[in-house]
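In what follows, a single structure is set out as structure tokens and then discussed.
The complex is shown incomplete by one protein chain, all other protein chains being positioned as in the whole.
Order of writing sets the labels: A and B. Residues in every chain begin at 1.
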Amino acid sequence: MSKDILVIGGGIAGIQSSLDLADMGVKVHLVEKLPSIGGKMAQLDKTFPTNDCAI
Amino acid sequence: MPNKEENIRIGVFVCHCGSNIAGYLNMEELGAYAETLPHVAFVKRNLYTCSEGGINEIKKAIKEQNLNRVVVASCTPRTHEPLFRSSCAEAGLNPYLFEMVNIRDQCSWVHMQQRDDGTAKAKDLIRMGVAKSALLEPQQPIISDVTLRALVMGAGIAGMTSALALANRGYEVVLVEREERLGGMLNVINKLGPSMADAASFAEEKIKAVQSHKNITVFTKARVTEAQGFIGKYKVDIETESGVKKIDIGVIIVATGGRLLVPEGLYNYDGKKVITQLEAETLLKQGLDKGINNVVMIQCAGGRTKEKPYCSRICCQTAVKNAIMIKEQNPASKVSILYRDMQMYGVENEELFRDSRAKGIRYIKYDPEDPPQVKDGSVQVFHSLLGLKMDLAADLVVLSTPIVSQEGAEATSQLLRVPIDDNGFFLEGHVKLRPLDFATDGVFLAGSARFPANIREAVAQGLGAASRASIPLSKGSVVVEPIISILANEDACRGCGLCVALCPYGALEIRKTEKGRKVHVIDVACKGCGVCASTCYQHALSVNSFTDDQINAQINAFLE
Partner (left out) sequence: MLDVGRHPNIDLLAYSEIEKVEGEEGNFKVTVRRKARYVEEDKCTGCGACKEKCPTVVPDAFNEGMGERKAIYSWFAQGIPSTHTIDPNYCRQLQGKKCGVCAKTCQAGAVNFEQKDRVVELTVGAIIVAAGYDVFDPSRIPEYRYDKLANVVTAIEFERLLSASGPTGGHLDRPSDRAIEAEIEALEKKAGKSQKVIAKFEEQFGQASADFYSSFQKGEYKDDEERNKWAEKYKEHLEIVEPLEAMKKKAEGFTAAKRLAFIQCVGSRDFRFYPFCSGYCCMHSIKEAIIAHEHGPETTSTIFGMDIRAIGKGFEEYKIRGGNHSNITYVRGRVAEIQAGPDNNPVVIYEDTKERMVKSEEFDMVILATACAPTKGIYELADKLGIELDAYDFVKTSPLSPVDTSRPGIFVCGCAGAPMDVPESVAQASSAAERAAEIAFYGDARKEKAVA
């Protein structure tokens, strides 16, 4: 039995899943294909509908 | 002023960041300058202060040089302050006796072409940081226990999903429902789109699970009348038929849902021949009257108007689903949907939309400037794409009215000190990144109380809110950075409450004390934003590590 969780993908969804679990005290392995996490959202300049920065 | 009895010994570490800083500023000059500053006992330049070597140098110097303040002049505290703080702690120095100066973003990056000016600015910043650090005081993290029990308000699908998820994780859940029966909207709905699963049997299954769960206490025909406290420690009053129950609660999930707008005075609404989609659900459940052969649905009835500017998200999919159900019950019937935009977003909805066209459901785009007219037995509409006035026979007119905020949402918002938006829906912590949290810690949000949601979304949000709420529960305690507001001068406080009104996190309250009305900081709820301290005209409030004295020392150092 393992209590660790694997998250595949380091975009906004993978980041949020990982943070929730990690904050609960669960060990998370986050695997991302690219050199850095951030995903598509990191490429966005700003976000609707508040025009806040994406990063 | 620094504590006279304390011999202040400041260590300054100036980071080269490879060539990122050293390539643009005169590092030798910065190092030599730092040595001339008051109370500075030790200066070291590092290639990378954040590397293992750099960290070891800090630790070594704290011990060998008896440093009692540490200043690092390097990059941004956003990324590196936690690392340097914990390094100080590892060497036995209180981590809040650490100050960071950003000479990368503010000097080497923005003044790449101005070496001398950039260096001079870095000296200013270091001098200011050193002056502040001399006045820093040790702080202890604030730890507060969390009652391992959740309150879920509202037993619709979102609330029941949250309750079951938390209960399955082993936490006690108190589920409060205003109505007699659990299930909310599911009790009225006929089929659940797009799978056309039976809503009643799905509701039944969930209700049974909730009622039989040993970790869930259900109160129906009940409401929450009082909620005092803060994350981890709420004292909640629940008014039930058998009297008021007082229960200790750790976290709260708001899943009170929404309600359908009843379109009184709109399109000759009468609840019989001109009805709402929710009323159509009931008709479809009973079986549609055989005499109904022509049905016209009107979208955005009372929605996307000046008064209710928002699109209620789920009415188009509800209309398409019900149109298909009508066709199924009476294949010979003609169903027309008069719309402005068909909001069939996503994979499943668009599929349902296509499917409905294949089944012969007719779509007519109308112009809100020239809306349809409901007559006795017919609907007149201007088909804005064909440019034709049309007269459609109608045995039944179904109005797609928007979901509006729940009755009592405002009272709930005041009770829990969480905001609602212009349309009366609860306002989450961040519309993009924190959809299920409130700005106030310990209170969470799911389902149509936030914004109209379909079944898939309501279940997802119910599970998601449970995840968010379980974080403080699984930790069992809340640990807060001690950089928070404090009532530094109790005598000065007049209990005016201005700060209480302005606090975005519900972290302040007025308490009656022996000295009269005084503000009280709920330390675990405070985020240290400083709004209260900067507003208090009596200077009674202050923020740890950003006290008036400390900031004045920085300003004076700058002006030297």
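We take it that a residue touches a chain if its C-beta (ideal position, glycine included) is under 8 Å from a C-beta of that chain, and two chains touch if they have at least 3 such contacts.
Please read all numbers here as calculations on a predicted model, not as lab measurements.
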Check: shown chains touched by the absent chain are A, B
Out of B:D145, B:D270, B:E351 or B:D391, only one touches the absent chain, namely B:E351
Touch with the missing chain holds, among B:M342, B:V418 or B:L487, for B:M342
Could you tell me which of B:R9, B:K132, B:R223 or B:R468 touches the chain that is not displayed? B:R468
On subunit A, where is the contact patch with the chain that was removed from view? 1-51, 55
Mind pulling the subunit B residues that touch the left-out chain? 17-20, 23, 47-48, 50-51, 78-79, 82-83, 164-165, 167-170, 192-195, 197, 202, 205-206, 209, 212-213, 304, 309-311, 313, 341-351, 354, 365, 384-387, 421, 425, 431-436, 450-451, 454-457, 459-468, 470, 474
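Convention: only the chains that are shown with their structure count from here on.
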Averaged over CA atoms, how far is the centre of subunit A from the centre of subunit B? Could you give it in whole Å? 18
Which of the residues in subunit A come into contact with subunit B in the complex? 12, 20, 23-25, 47, 49-50, 52
In the complex, subunit B residues that touch subunit A: 430-433, 467-468, 470-471, 474-475
